[in-house]
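One protein chain omitted, others in place.
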Amino acid sequence: MQRYLLTRVVQSLFLLLGVLIVVFFLVRLTGDPTSLMVAKEAPAEQREAFREAMGFNRPLIVQFLDFGAGILRGDFGDSLHFRQPALELILERLPATFYLATVALLLAIVIAITIGIIGGSNPGSAIDSLGRALGLFGQTIPNFWLALILILIFAVNLGWFPSFGRDTSISVVLPAVALGFGSMGQLVRLTRSAVLEIRNEDYIRTARSKGISQFKIGARHVFRNASLALVSVISIQYSYLLGGSIYIETIFSWPGLGNLLQQAVDGRDFPLVQAIAFFISFFVIALTLLTDVAYALIDPRIRYSS
Amino acid sequence: MVVKEEVEVIKEVEKEVIQTVEVVKEVEVEKIVEVEAPDVPKGELIVSVSTFPNSIYMPNAAERNASNVANQIWEGLTWVNDDGEVVPALAESWEISEDGTEYTFKLREGVLFHDGTPFTAKDVVASWEAGKDPSNAYAYNAEKAKAVEVIDDYTVKMTTEAPDPLFLRSTLSKDWAMIPAAYYEEVGLEGIEKNPVGTGPFKLIEWVKGDRIALEAFEDYWDEGLPKVAKLTFRPIPEEATRIAAVQTGEIHIANRLPADEAQRLLGVENVKVVRYPSDRVYYISFNNLTSGIGTPIEDKLVRQAFNYAIDREAIIDALFNGYADLSTGYITPGNLGYDASIEPYPYDPDKAKELLAEAGYPDGFEIGMACPTGAYTNFEQVCEAVGGYLNDVGITFEGGEIQFMESGQYWDLEANKELPPLFGDSWSTTDGEAYNRLQGALGADASYAAWNTAELQDYIDRIGSTVDDVERGKLYSELHKIMYDDPPFVYLYEPNTFEAINTAVQNYKPRAAEDYFLKEVFIAGAE
Partner (left out) sequence: MTAATPQVGFDEFEEQTWQKRLAYVGRLLQRDRGGMLGFILFILIVLTAIFAPVIAPHDPLKQNLRAAKQPPAWQEGGSWEQPLGTDTLGRDMLSRIIFGTRVSLTVGFFGVLIAGTLGMVSGLVAGYVGGRVDGAIMGVVNIFLAIPYLVFVVVVAAILGRNLLNVILIFGITDSPIFARVTRGEVLRIRESGYVESAVSAGASTGRILFDHILPNLIGPLITLATFEMSAMIFYEAGLSFLGLSVPPSVPSWGNMLQVGRQYLTIYPWIATWPGVAIAITALTFNLLGDWLRDVLDPRLRRSRK
C-alpha cells in the first residue's frame, strides 16, 4: 500500500510539471497583451516602455525558467490586470468556488440519490418518472440558460433569493442549483440503474420478504455495490464543477475562481491564466489521486492491476 | 457651454423615455419636489459596475468602470462641472504664460488626504512622478507635463512641450490622481494601488476582489456639506440580465450599461426609472490607406462615399438598438466642440452608392478584405454582419467569402500594427468634450492605431492640438468635420445611447455623456 501510494504521488508530481509546461507555452502562443492594456491613444514609445517594464520582450525560455523558479518559491507572478500577486488573488477567490462546488455537489447527491433509490425501487411510479426526467434534462438544458431562468423566477418574481453575489447565507442556493443540475442528472441515472440492477437479486428479495423497507434496502445495497462507481463519478463531477463554474459564477457574479478565469482569459492576463489553470489542474490531479487511493482501500485488487 | 447642451439633451430624452409609463413619471416628479438633501451623509448607495475594476488608481484604471470608482477617491487640480466648464478643484486658481506652455497653480489650502496629512505642492510633484512610471497603462498622461516644480508650499509650476488645449480640461482634471508624497515614498506604487489614499469625497474601506468595493464618506472633505451618502458600494456584475434583475429587486440602486431592449422592459417596474443619454463614442468602419488598403479601390473618394450611402444605418439602429442611437456624421459628435449641426448624416441610398461605384470604375463592385472584433462592444458583431449584408447588396464581396471575426485582444494587436484588412470595424470614445484625442489616435501620422492619413488631415490635427483658444479651435473642428464628411476616411455608423436603471429613491444623480460618475452630490430619499 505504501509503495503504491508513493508511486502515485510521484506520478502526480510529474503530471503537474507537464501541466505547467503545456499551459505556459500554450498561453504564450496567444501573443502579447500590450495592446489590451495600454491606452489606444498612447504613443509607440510608451508601448515599448510598457513591454520592457512587464518583461514581455525577453526570450520565451527565459520567461519560462523565471516562471518555474518563481513557483518553487510560491510566486506565481503578478496579475497584469490587477497588479497583484496571482496567488493572492486565487487564494482570495478559492473558498467561494469550493463552497459553491461543494454545496452544488451535496445538493445534487442528496436529491439524486434519494430520488434515484426511491424511484428505482418503484419503477414506473411518479418519483421514478421525475428521476428519469431529471436524468434527461440534467444533460439537455444548458446551465447558463437555467441560471437566467432561475434568477427571473426566484429572485425577480418571487423574491425568495438574492439575484447575485454572496451576501447572505441563502445566496448560494440559486447558483448551486444551476451548477449542480447537470451532475444531479448524472447521479440520478447512475443510482437508478444501480438499484434496478440489483433489484431482482436473490438477497434483495429475501430482504424484502423480511419486511425491510424498500428505501433501506435500496440505500444499503446501492452503497455497498455501487460505491466504487459512485466515488469515481463524484470525483469526476467535483472536478468538473470546480473547472466548469465559469458560466454560473459569471452570471451570478459569484466571487470565485471561475469568474476570475473569465476575466483573465478576456484580458489575456498571462500570469493569472497560468496560475488559475495550474490550480484547477492541481485540484483535479489531487482529486484523482485521492479517488485512486480510496479505490485501493475499498478494493485491494486494483492496487496490483495498475 | 458645449457639454451643457448635452445635459439638456439628457433631460429631454429622459422625459421621453419615461413618458411611455405615466405612473412612473408622476411618482418621480412628486419625489423630486418633496425630498431635500440631508445635512450629514446618510444611507448607502449601491452602484453596479459591468466589469471587475482592475485598479482604482487613476493612471492604471483600465476603463470607465474602474475610473468611475477612482473618481470618488481621487481628485485633480481642476474639475469639469456639470455645465462643461473647467473650474477649480485642488487648485484655487492658475495663470498661463504668454506662449501657453507654463502653468502656475495656486493650490487650495486646508485640503486633507484620507490619512490626515495636508495637501501641498510637493504632493503634486510626487503624483506626477508616480503617474510617469512606465508600468502604468496611462503613463503618457503624466508625461504631458515636461516639468513640475515646487515654488512654495501652495504654488506649483508646470511646463508643457507645446501649448496643449486639453491640459487643464482633461489631463489635470481627471487623468492625474493627487497622492500624498510621504505615503508614496513609504509604500511605493504598489502600496498606492492596494490602499489608495486620496483627497476625494469618499475613502476606501475594503476592496473584496470580485465582490465589492466599499467606500465611506470622508468626514474631512474640503468641499463642505459633501458627500451626501455615508456609504458608497460598487458591485461588479458582468451579466446584463443580472444587473437588470438586481435593480428590480432593490439589491442595487444604479444599474449601468443596459441593453436598449431590456431597459424598455423596466419602464413598467415600480421603484425603477430608466434614463438614457447619448454617449460620446463613434462606431465606424475604417478605411486603410497606409498599409493593406494601398492600391485598392477604397483609395478613391467616390468609393468611400458609396460605402457611406450603401448602408441602412437607421435599420441597424432600429433592429439592434431598439432605435436608440444617433446616426453618426463624423468623428466630431453632437456634444463636441466645433460640431457642425448643419451636416446631415449620409442617407441610405443604394442606387446612389451603385452610381458612385460605377463612376469610380467599379460598376460590378469588387472584392476586398474586412474584419471586425468580437466580444468588444455591445452587438457589434451583428452590426458588422448587417454592414456586410448591405455592402453585398451593392456588389462588394469579401476576401475569404465573409467578414473575418477575431477575438478582440488579437484584433487590437493587429490594429496597432496596422495589419488589419483595408476595411475594419471599431469604435472610439472620448471623455474630453472634444474630439482631439480620437482624431489624433485614429488619423495621426505617428499614432499606433491610425490606418488613414493625409497631409490635409494631419495639418488640421496639428493645428487643433496647438490652438489653445476655444473659439479658434472650435472653428478648426467645424472645418475638419466638413472635410471628413465629404472625403470620408470612415464609414460612419452610429453613436449609441447609454441606458441605466435607477432606483427612484436616488436623487440628484446626473449622468454625463462620457459615462463619468461623480457621486458626491447624490443622496437617497428617506435614508436614515
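Letters A and B name the chains as they come in the text, with residue numbers starting at 1 for each one.
Following the convention adopted for this analysis, a contact is a pair of C-beta atoms (placed from the backbone, for glycine too) under 8 Å apart; a residue touches a chain by one contact, two chains touch by 3 or more.
All figures in this text were calculated on a predicted structure; none of them were measured in a lab.
Colleague: Touch as defined at the start, partner being the missing chain; which of A:55, A:68, A:95 or A:142 qualifies?
Modeller: For the chain that is not drawn, the touching residue is A:142.
Colleague: Using the definition of touch stated at the top, determine which of A:86, A:187, A:233 or A:273 touches the missing chain.
Modeller: Checking the options A:86, A:187, A:233 or A:273, the one contacting the hidden chain is A:273.
Colleague: Among B:410, B:458 or B:504, single out the residue that touches the unshown chain.
Modeller: Considering the complete complex, B:410 is the one touching the chain left out.
Colleague: Which one, B:37, B:125, B:226 or B:319, makes contact with the chain that was left out?
Modeller: Of the candidates B:37, B:125, B:226 or B:319, B:319 is in touch with the missing chain.
Colleague: Taking the full complex into account, what residues of chain B touch the chain not shown?
Modeller: 240-241, 259, 261-262, 264-265, 312, 315-316, 318-320, 374-375, 379, 381-382, 384-386, 388-389, 402-407, 409-410
Colleague: Which positions on chain A touch the chain that was left off?
Modeller: 11, 14-15, 18-19, 22-23, 26-27, 29-31, 136-137, 139-142, 144-145, 148, 152, 196-197, 228-229, 243, 246-247, 261-262, 265, 268, 273, 277, 280-281, 284-285, 288, 305
Assume only the chains that are shown with their structure count from here on.
Colleague: In whole angstrom, what separates the CA-based centres of chain A and chain B?
Modeller: For chain A versus chain B, the centre distance works out to 39 Å.
Colleague: So in the complex, which bits of chain A are touching chain B?
Modeller: Touch list, chain A to chain B: 30-44, 46-47, 49-50, 52-54, 81-84, 89, 92-93, 96, 148, 151-152, 155-156, 159, 162-166, 250-253, 255-256, 259-260, 262-263, 266-268.
Colleague: With touch defined as at the start, can you tell me which chain B residues reach chain A in the complex?
Modeller: By the definition above, chain B touches chain A via 51-52, 54-55, 60, 62, 134-135, 137-140, 143, 190, 193-194, 208-212, 235-239, 241-242, 245-246, 248-249, 251, 375, 408-410, 412-413, 415-416, 428, 437, 440-441, 446-449.
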